[in-house]
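The complex appears here minus one protein chain, its other protein chains still in place.
Per-chain numbering from 1; labels A, B and C assigned in written order.
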Amino acid sequence: MTEASGPLLSVEDISVRFGALMALSRVSVEVHRREILAIIGPNGAGKTTLLNVVSGFYHPYEGRIRFEGRDRTSLKPPDVAELGIARTFQNVALFRGMSVLDNIMTGRLLKMGGHFLLDAVWYGPARRQELAHRAAVERIIDFLEIQAIRKTPAGRLPYGLQKRVELARALAAEPKLLLLDEPMAGMNVEEKEDMCRFILDVNSEFGTTIALIEHDMGVVMDISDRVVVLDYGRKIADGPPEQVRKDQAVLDAYLGVAHD
Amino acid sequence: MIEFLRSLVLPFADMVSSPTFFVEVLVGGIAAGLMYSLVALGFVLIFKASGVFNFAQGVMVLFAALTLVGLMERGMPVPVALALTVAVMIALAFAIERVVLRPLVNQEHIILFMATIGLNFFLEGLGEQLWGSNVKRLDIGIPDESFSVAGVLLNKLELSAALTAAVLVTVLAVFFQRTRIGRALRAVADDHEAALSIGIPLKTIWVIVWSVAGIVAIAAGVMWGAKSGVQFSLSLVALKALPVLILGGFESVPGAIVGGLIIGVGEKVAEVYWGPLVGGAIENWFAYVLALAFLLFRPQGLFGERIIERV
Amino acid sequence: MIYREAGQFKTTYAGDQAIFPILQDRVFVGLVALAAFVAVPLLANEYWLQAILIPFLIYALAAIGLNLLTGYAGLLSLGTGGFMAVGAYSAFKLATAFPWLNVILVFVLAGVCAAGVGLLFGIPSLRIKGFYLAVATLAAQFFLIWLFNKVGWFVNYAPSGTATAPPRTMLGVMVTGPQATAPVRYLVALGLVVLFALVAKNLVRGRIGRSWMAIRDRDIAAEIIGVRPLRTKLLAFAISSFYCGVAGAELLFLYLGSVETLAFDINLSFLILFMVIIGGLGSILGSFLGAAFIVLVPIFLTNVPNWIGLDMRTDTQKHLELMIFGGLIIFFLIVEPHGLARLWQITKEKLRLWPFPH
Partner (left out) sequence: MSGHERFLTLDPQHDTFPKLVRDNARAMPDRIAIREKDYGIWQAYTWRDYFDRGRRIALGLASLGFARGDKVAVVGDNRPELYWAVLATQCLGGVPVPLYQDASEKELAYVVDHAEARFAVVEDQEQVDKLLAIKAQCPRLEWIVYDDGRGLRAYSEPCLLSLAELEERGEKFAVGHPAVFEAELARGRAEDIAVICYTSGTTGMPKGAMLTHRNLLVMARVATEREGLRPDDEALAYLPMAWVGDHMISYAQAIATGFTINCPESAATVLHDLKEIGPTYFFAPPRIWENLLTTVMIRVEDAAWPKRRLVRFFLELAQDLERQRLAGQPVSSWRRLLAPLGGLLVYGPLRDNLGMRRIRLAYTAGEAIGPEIFVFFRALGINLKQLYGMTEASVFVSVQKDGDVRLDTVGTPMPLVDIKISEQGEVLFRSPGVFPGYYKNPEATAQTLDDGWIRSGDAGFLDAAGHLKIIDRARDVGRLAGGTLFAPKYLENKLKFSPYVKEAVTIGQDRPYVAALVNIDLGAVGNWAERRGIAYTSYTDLSQKPEVYDLIEQEVRRVNESLLEDEVLRGAQIRRFLILHKELDPDDEEITRTRKVRRGHIARKYAALIEALYGDRDRVQVEAQVTYEDGRTGTIRADVAVRDVPAAGAGR
C-alpha cells in the first residue's frame, strides 16, 4: 500500500535547459492524491516548462519524475497519456476542424481499441464501442454544461467556451492527474467563476487530482489546497495558500521587477 | 551476388584510377548543381517572403526562355530582347500579385500551392501559344565546345553558365543579407504582421520578390536553353530543384547553393558510375532519394535551425 | 426549402450518428443510387460510360484515397500516381500469375501491395512535415515509375513495355479485357467505389478518423491524448495507398485496358490532388465532386469550340485548354478555397435554413 499512500506524482530535482537558458533548475514538486495544486510565479518562471516536462514534451537533463511511485522520466506524451495524465494548454489546443463532440470523443481514444478493419465495417463491436463512448462523452458534456454547442465546430466557439471544451476533452480520458495550464486566462469574471466551479466539481466528483497554473491570485487562493511558487526556474515556496501568501520570497518575486 | 557487390564497389576504384575523368564528372556536376541552385533560389526567395511554395517556378524558367527566344527570332538584338524579357517578367509579377496572391492572402499554404500549380498550367499554355511549342535553339554567342585544362575536358558553355550562375547566386545572397529591401524581405518572412507594422507594404514586397524570381528564371532559362534548347522539358528542371530545397531548407539561401551543388555532383557521379548497374536513367529519382535519406537524419535540413516546439 | 425537419428527432446515438441523419437526405441518396445502378447502365451510351463515367468513378476512388491522407490526416502527397502504378502492375502480375483468381480479389490484393509500398514511403512522415513531406513523396513517384519502366518483369517482359489487362469473367460475365462491355465495367467500378466510399466514411467518422484529424489539426494536443503519431500517420499512408492501388488496378483493368508507365506520371498525381482540393479537403463527398469536375472540365473545353462553331487548330486548342484549366483552378481556389464539398454544404445549409440566411 505504500504506492497508494505516496504522492501521485513526484518531480525530483529536475533541470531543463534550452541552450544557455536554464528554464528549470533542480525543481522538486509533489502532487498528492485528490488535491488541487496551484503552480504560480511571474512570467518566464518555468511553470509551463514544468508541465511540459511532466507531460513528456521536454525531457529533463537531470532529475527524475515518478508517477504512482514508478519512474517515468523519459516517457513520450502518448505514454504519459496512457499512465492517466491529461492536460490542457495555455493557448487552447483544440482540433479546430472537428465538432465539439468529436473533440471530446478524441479524449477517449486511449479507451477505444479494436482492429481498423472492424472500424471500416462499422457494424458490430466497433459500432457498439463508438456508441458506448458517445454515451460517456455526453455525461461530460452534461457535466460541463455545453449541450448547446455539441455539434458546433470547435474553431467557431468564443474563447471561454473553447477552454471549457478543452477541459472536457481532457476529462474524457478519465485521467488520474489533470494538468491545467492557465485554465482561466482571458476569461471574464463570470466565465472564471464557472470554470472555478467546474474545477472544484471535477475534483470532488471524480476525485481527480489537479495541478494547475494560474495567474489570478484570488482564484488560486480560493480553489487550491496547496500552492507551489516558481521564480526564475526555481521553486521558492510550497505550502498552503495562506502560508504562501505571507511568504517573503513570494512577495519579493511578485512585487519585484517583473521579468518577462 | 558477389558480382553485384563487386559492381557496387568497383566505381570507387575507377575514380582513383582515372582521376581526370572523375574531375570532369565533378565539374559537370558542379555546373549542373549551380543551375539547380539558381532555380531553387527562385523558390527560396518566394517561399521566404510569402510562404508560397511556388510550383510554377519551373514554368517561369520556360516562359522566360520562350519569351527571350521568341523576341530574338523576331530579329531583336540580344540586349533589347533581354531587357524586354525582364520587363515581361516584372509585368508578370505584378499580374500574379494582383490576380492570384492578393485574393488568396491569408489562405492556407496548400491552397496557395495549388494556385501556383494552376499558374503553372496557365503559363505553360500561354508561353507555347504565344511563341510556339517547337524546340528552339537559343544562341547567346558562347560556343558549345570543349577545351582541355591539365588533361581535363571542359565545356565552354557549361563553364560560362556555371560562372554566371555563381555570380548571380552571390549577388542574390548579398542582396538578401545587405540591402534594405533584402532585410525587409527577411522581416516579412519572419512575421507578416510585424513587417506590416514597421511600414512595409506587403504588396510591394511580393511584387519585388516575384520580379526577382522572374529575373532569376530568365538567367536559368538562358543557361539551360543555350545548352539543350528551349522546349517544354525545361520546366521539368524545376522538379530537380525540389530535392535541393529539401536538402538546403526552403528558407535558406546558402542552403539552396550548397544543396544544389551536392545534388548536382551526387547525381552526376551516381549516374556515371552506378547508373549502368541498374539500367540507367536514375537521374530522375536519385536526387530525391538522396535528399530523403539525408532528411531522415537531419529533418531541419542543412541550414535549418533546430526547432524547439513551444507547447 | 425542400427540407422539412421539424419532428425528426433522435432517440438513440446510432440514429444521431448516422451518415445521413435527415430523412430527405436518405431519400435523395436512395434516388441517386437507384439512378446510378439502374438507370445509367440502361440508358447511357458507350461514349458516356467509357470516356466520362468509368474514369470518373476510378478517379473518385483514388481521390478518396488521397483525401484520407491529405484531407483527414493532413499529410500532403504528390506520389499518388506512383501508388496507383503499384496497384496496376501488381494487379497485372497477380492476374497473369494466378489466372483463376477472382478479379475483385485481384484488385483488393493489388491494393494491399500498394498499401505496403505506401507504408514504406510513409516512414519519413514521422520526421518531416508539410511541403518537405510533399517533396519526399515525389521521390516515391519518380522512383516507382522508373522501377516499372526499367524492370521488364513487371510487364512479363512484353516487348512493347505495356501491361495489358487479361480477360476475366465474374459470375459468367466478362469483366475485363477487350470483350468486357462498358456497362459491365461501369457497374464493377461503381460497386467498388460505393463500397470503399462507405468504408472510408466509416473510418473517418470513428476512432481512426478522429486520430487522423487530431494529428492534422494540432499534433501536440493529439499526442497528449494518446495518439501515436507514427502509427497513425503510417496507417493513413497504408490505407490511402490501398485506395490508390485499387484505383490504379481499375484504371488498367476497367478503363484503359493496357498501360505504359506514362499513364501514371506526375501529372496523374497532380490531377488527383486537384480533385481532392477542388472537391474539398476532408470530405468523402468532395472526392466525388472533385473527380467529376476534373473529368468534365477538359471534355467541356474540348467540345465548346465545336458547339459554338469555332474552328481551331489543335495545338491552339490544346494551349487554350491548358490556360483555361489553370485559370479555372486559380479562379476556383479564390472563390471557394474549401472546395465543392463546402459549396454543397453551404447550399444544403441554405436550403435547410431557408428563408433565413445562412
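By our rule, a residue touches a chain if its C-beta (ideal position, glycine included) is under 8 Å from a C-beta of that chain, and two chains touch if they have at least 3 such contacts.
These numbers were taken from a predicted model, which means no experiment stands behind them.
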Within the entire complex, the undisplayed chain is in contact with A, C
Of A:143, A:232 or A:254, the residue that touches the missing chain is A:143
Where the complex has a chain not shown, which of C:11, C:160 or C:314 is the residue touching it? C:11
Where does subunit A touch the missing chain, residue by residue? 101, 134-135, 138-139, 141-143, 145, 147-148, 150, 197, 200-201, 204-205
Hidden partner interface residues of subunit C, rising order: 1, 3-13, 15-16, 353-357
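The rule we apply is simple: only the chains that are shown with their structure count from here on.
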Subunit A and subunit B share contacts with C
Distance between subunit A and subunit B based on Cα centroids, please, to the nearest Å. 48
How many angstrom lie between the centres of subunit A and subunit C, each centre taken as the mean Cα position? 41
Centre-to-centre distance between subunit C and subunit B (centres being mean Cα positions), rounded to whole Å: 32
For subunit A, what residues touch not just one other chain but two or more? 57, 89
Residues of subunit C that contact two or more other chains, please. 220
The answer for subunit A against subunit C in the complex is residues 55-57, 76-78, 80-82, 86-87, 89, 93-98, 102, 105-107, 109-110, 112, 114, 116, 119-122, 126-127, 129-131, 134-135, 169, 173
For subunit B, which residues count as touching subunit C in their complex? 53, 99-100, 103-104, 107-111, 113-115, 117-126, 128-129, 133, 239, 242-243, 245-246, 250, 278-282, 284-285, 288-289, 291-292, 295-296, 299, 301, 309, 311
Where on subunit C is subunit A touching in the complex? 12-14, 16-17, 199, 202-203, 206-208, 210-211, 213-214, 216-218, 220-228, 235, 239, 282
